[in-house]
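The complex appears here without one of its protein chains, the remainder shown in place.
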Amino acid sequence: MFRLLLRRLLALVPLLFLVSVLTFSFTAMLPSDPVDLILGDTGTTEQHDMLRERMGLNDPVVVRYARWLGNAVQGDLGTSFFNSVDVTRAVMQRMPVTLSLTAVAALIAIATGIAAGVAAALYPRSWIDRLATIGATFGQAVPNFWFGLILVAIFAVNLHWFPATGFTPISQSPWDWLRSVTLPAVALGLSSSAAIARQVRSAMVGVLQMDYIRAARAQGLSARRVILRHALTNAMVPVIAVLSFQITVLLGGALIVEQVFAINGLGTLAITAVRQQDIPMIQGLVLVMVGMVVLVQLATDILYGLLNPKARPS
Amino acid sequence: MKKTIAGSVLLALAMGLAAGGAMAEPTGQFRFADQVRLVTMDPQRHSGGGIPYLRPVYESLFELDDEGLPVPMLATGYTVEGDTVTLTLREGVTFSNGEPFNAAAVVANINRGVEIGVLEGLLSVASAEAIDDTTVRITMREADPSIIMALAGTAGMMIAPAAMDDPALDRNPVGTGPFVYNAEESREGEVRVYTPNPTYWEPEEQDLARFEVWEIPDDTARLNALRTGQIDAGIWLSNPQAAMIDRSPDLQLIRNSGGLNYHVIISDRAGSVVPAFADRRVRQAMAYAINREAFNQAILFGLGEATWQAYPTGPWSNPDLSERYPYDPERARELLAEAGYADGFTFDMPSIPIYQSRLEALAGFFADVGITMNIVPVEPGTLARRSRTTDFPATNLVWNTVGDPKYLGLRYLNADGAYNPFQGAPSEDMAALVAQGLQSVDTAERSPAYRQMAAQIADEAFLIFVANTPILFGVSNATAENPTVHYRYGQDTIDMRGLAPNQ
Amino acid sequence: MTQATPLRPRKLRRPGASGLITGTAILILLVLAVLALAADWITPYDPLRQNLMHALQGPSANHWLGTDDLGRDVLSRLIYGCRIAVIAAAEATAIAILLGVPLGLFIGYRGGWWDWITMRVVEAVVSIPGIMVAIVIIALLGAGLHRAMIALGILFSTSFLRLARGVVLAEREEVYVRSARVIGASDSRILVRHIFPNIAPPLIVQVTLTVGAVLLSEAGLSFIGLGVQPPHASWGTMLNTAANYMDLNWFLAVPPGVAIIVTVLSVNLLGDVIRDNVGRGIATAPSAAARRRKVRPAEPVTVLPAPTEDEVLRIEGLTAAIVPEGGTETPIITDLSLSTKRGETLGLVGESGSGKTLTGLSVLGLLGAGVQVTQGAIKLNGTDLLTLKPRELEQVRGNQVAMVFQDPTTSLNPAFTVGSQIAEVLRTKQGLTKAEAWEKVVELIHRVGIPRPEERARAYPHELSGGMAQRIAIARALSCNPSLLIADEPTTALDVTVQQEILDLFRDLQDEYGMAILFVTHDLAVAADICDRISVLYAGQMVEMAPVAELFADPRHPYTRGLLSAMPHAASGEPPLPTIRGSVPRPGAWPVGCRFGNRCDFHTAACDHPVPLEGQNGRLIRCVHAERFKLEAAS
Partner (left out) sequence: MTEAPLLQLDDLWVSYYSRSMLGFAAKPFHAVKGASLTIEAGQTLGLVGESGSGKSSIANTVLGLVPPSQGKMVFDGQDLGALKTRYPAEIRRQIQAVFQDPYSSLNAAMTVEDIITEPLRVHTKMSKAERHARAVELMKMVSLNEDHLNRHPHQFSGGQRQRIAIAAALALQPKLVVLDEPVSALDVSTQNQIINLLYERRDALGMAYLLIAHDLALVHHISDRIAVMYLGHIVEEGPADRVYYQPAHPYTRALLDAVPQLDPAEQARRRAARKAAPAPDLQRVAATGCPYRNRCPLAMPRCEASMPPAYQVEGGGTAQCFLVEEQTRKGAA
């Protein structure tokens, strides 16, 4: 297991490297001139040239990239072009917000998705199955931000059960944190829950037709045991891949849902950065997001190895 | 040409007594929401909205009273003599970093502001020098009737000299105000936390343990925050959310003095990007195309009023201009046809979310007469800055009707005006009027020139005024009942001094 | 050798609900297309035409869906929104396909460095949340519908690329591609003519998925102001407006929201239907026999001897059928009667489609989806299993009857060690403790002839050879000492030398444990080795039953004889080898009379009527010419 982990970690290096190259070259193509952004309209030509020199913008792209990467490896993602905000700090400040939103959404999605998927697979063609299937199909068609609006209208504005907007850090008050994160997480998690439910159901249906399930039943193991132990363990193998993907989707979805709930997470930061063409901020954000995604993938890979003996190195 | 404010110290003291009363340890908190994101906390690089983020930390040399007249703050008096302005400074004031507030500090501030050149208020200033420790002489480039008014705003905000060397001054403000910025507890892009300044020069005015300014650009989110008690007060434009506040029994909509005059600026006056703009008939057609009454009803929710000039009321207002451009799409089309644009033309207009519906309405009016206006979103907080560039042939802004009319000339009309980015030269008539308006500091003497200028502006139609709205604060009932909440005259901020938490 | 294909119930169509849903989905999409095309003519108002004096009105006769913040007609804007939705979906999907598919095909077939580099780049892009990729691309290109759609197109091209590559990689290994290469077709020809047509079905599914995703993404981007720019109406911008007016007129959020949901739902449903029909994607759940039919009692059985004390299994008049929901039954086993006793091995022999495997499964009550016993009785140690409740049947399985399947590598759960799978049975069925169970596991594994049993118990199924895995499966089946063991082609998937070992193991274990074995096989030679008695099945019927020696010495049914003579070892010398003409008829296509009739050389008019199974002394035959063959054999 340790070797697998090490190998996976090693494999991440080229991926992160590639992402950094992609991000850097992409942002380098942005049409705005950072010096203009920083100095606004007020700077003189001399000031422009000085700043350009100081920022090393006259260096070749490769040199700039190497410098940026060197700093990034040390945790320094540079300073925003738009104000003197430290990118690492800004991103790290927002990360817990988006992370807790995504994590709660993922928990909701996984719990409801697996429960619905298993229930549907247990009683195919029953009302449970139909309800779950219809729900899942619907869930995948509902835009998360629209669902968020509706949730706010019902549960915050009318019923006052939850705050309509904003985010309370968990360190401040776990209860308020839960209240503030519930509606956005539900809005965010819906489509992933649906996707997971569908995948679980289809994986379960597939697995339930396997020989070893028949064999286990022929052995007189109870239907419950066969489904929950034998079928689910194997059905989770393809589901894991979907989970990993869905967490990336959730992270992306959080960007939009944050707007609905006026939550200042990475999404708000990202959209602002993009609008302002704040290159260091965009680069830092992308890198950090990919880092998060990659860690999730690593975790799911390990989970995959645990569930699927064939994937383990012998 | 000499004017001294007498008894101003007394007045200030009286205000302090009335508000604060007994000296007690500050308690409680007050949470305010701004509608624009914080761009910079450096007052001298600041333009446009976001002043509420600065006010807790920075105090200006002067303050405006409830009639809009300057009263002492960090400066206790002034004299204006020709091209020199002499300021007398308050003693015993220190910056929160411990530096003394003195003439050297004021000189450093004013000279830095002149050098940076962002602030319109200082455009007329040549330099400042210290006469003695409490006296500063400002040398003017040209006569400026509104220099004291300007020093009551961002131009007069005093930064601790040592802090000026900080490259991150935009995030580390150091002033003399009743509060200091608490960077640790603030969350970038979400909330700014201010805690009492331990070295404040008038500790009896500090009745609040914590002041927060929340960045909530989304109107609905801000309304929800107000409803759920997440904030005590916030700024609103006339929009559906403001109307909701007005209708809600739990909330109050405060209409502050002064107002915001919404207008369209034709920046590309020579028609270098959009040739049609060079034709006065085209611009007048645009003015005719707008149904201001409907605009006020539907877009401003009846909270504003139609206007055709920069000052709807008061000494600078020209009464002949009411209904200068009645809603007349037929006439607009005729004018366009005369100008050779019967088939219309197309131009880009920058937009921020709060102006979205206004611009959509305008686009609809213009579309009616054949003009296509593309709405291009820019980041909130950057509209003013982008409006000063040649990025857009036209823009739209609000004009604070508290300002001195000289700004019309300096900002909008002169070839070097900040909001004349294409540097179109004013017509001879206009240039003459601009000059004439600056000749005096006496309102009665100046007003005929500005009334005439208003008519000239309306005629040339580079500036198309649409509607005027009061500055709106949405507050909770508790805030409305709080006697210490004092809205600054004609501004979108609350006075920090003496502010106590809601009961 | 027959790969005993597990009976796949034919796609059970539910014309009711699903047809209706599909129809509705297609109808909705057609309507959308028409609205998009005809928006200019059918909208009641100009979508940009504002009427500020009538802003934010609810639905009325003039404005069916009310008006928005500028008094524009919501219905008209919604209809124009269709157009944008259609353009958006078409544009982004087309870009995604044109970018992704050719590149995916190319790298998939070419492989090597091209593939490696492209896939690493794709992985990198995919690891960035999609919306982030989109907004960064938009930052580069600028906001607006077409630019946003280019961004989405680039983004979604990765899924097409991976799909195309995946299909190529999978198809490349398919035998038909090998055939094409053997024929000498060039790479490009193989790619275009042979592989590409097979991409079409998953591609269509992917297109529907992408269209749905594009619609949602477009709405999301427009919602945050990076997509379609106001005042133009897209559903996303309409929702953006609605978000601001939720308090004053919440209804504004309804029409665009519903429009998006209904459209995406229709597209997704259509995708599901296509996927189900092309059958490559997600397996559809077969209809569970939720409502068990009442089993009709068996007709009086004359062919079986009276029950004896050591009789273990007695099947009487068993009839099983495919029972589709609301459809007509298709019988697959008819009127099958047999019995077996302790220590006896009864062979069930027949070709695919004969019903031999189903007979075994019906004893266990594991016929599976859509197949049910409709008549008869299955008595195990005197109890009719067909009358038991599911719980009771669970108790019987494992304890009294167990089964060994054809493919040992798939009949063991890949997720658990083999030892734990045996231990599980011991613990749940016999209530042993963990330690006791493990001790017994090791003993059992040793008993089935596996050296180093402790070590092997901790192995996963994929770590064992086929023969070894089958031994484990046998150990598990025998763990609770059942009185009946059903072995379904247990040696078919094994090499011939291993087959021999396993057959010997069966014999040894039977000698030791004394259980009855119901041995299902298609190979008469295997049956000759292991069985005491053999029952030959053909097309769901027993056609002949005899003690093993008699059957091989004196086969009487023409089918048995045909089979025997067709065995490779039977014939010697050069072809032509003896054959049986034609092929086994499928269930539902059985002749009314003798089911072998149309392949039989002895067919007479008498064969066109149902033929009974007759005989005595354990020798049964279903043939009108039985007497004649008997005489032949005697002479």
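Some notes on this structure:
Labels A, B and C are assigned to the chains in the order they are written; within every chain, residues are numbered from 1.
One rule holds for everything that comes next: a residue touches a chain if its C-beta (ideal position, glycine included) is under 8 Å from a C-beta of that chain, and two chains touch if they have at least 3 such contacts.
As the structure is a prediction and not an experimental result, all values here were calculated from the model.
When the whole complex is considered, the residue among C:L52, C:L503 or C:C607 that touches the unshown chain is C:L503. Within the whole complex, the absent chain has one touching residue among C:H146, C:R181, C:R342 or C:H603, and that is C:R181.
Summary of contacts with the chain left out: across C:S60, C:T433 or C:T579, the touching residue is C:T579.
Mapped onto chain C, the interface with the missing chain covers residues 1-3, 174-176, 178-186, 189, 193-194, 197-198, 200, 351-352, 449-451, 465, 468, 495-497, 499-500, 503-504, 507, 522-526, 528-529, 548-549, 552, 562-564, 566-571, 573-581, 583-584.
Convention: only the chains that are shown with their structure count from here on.
Spacing of chain A relative to chain C, judged by their CA centroids, is 33 angstrom.
If you average the Cα atoms of chain A and of chain B, the two centres end up 41 Å apart. Within chain B, contacts with two or more other chains are made by residues 220, 377.
The multi-chain contact residues of chain C, meaning those touching 2 or more other chains, are 243, 246-247. On the side of chain B, the complex with chain A involves touching residues 37, 39-40, 45, 116-118, 167-171, 187-190, 215-216, 218, 220-222, 224-225, 227-228, 230, 377-379, 382, 385, 388-389. The touching residues of chain C, counted against chain B in their complex, run 48-50, 52-53, 55-56, 69-72, 143, 225, 229-231, 241, 243-248.
In the complex of the two chains, the chain A residues touching chain B come out as 40-42, 82-85, 89-90, 93-94, 152, 156-157, 160, 163-167, 259, 261-262, 264, 268-269, 272, 275-276.
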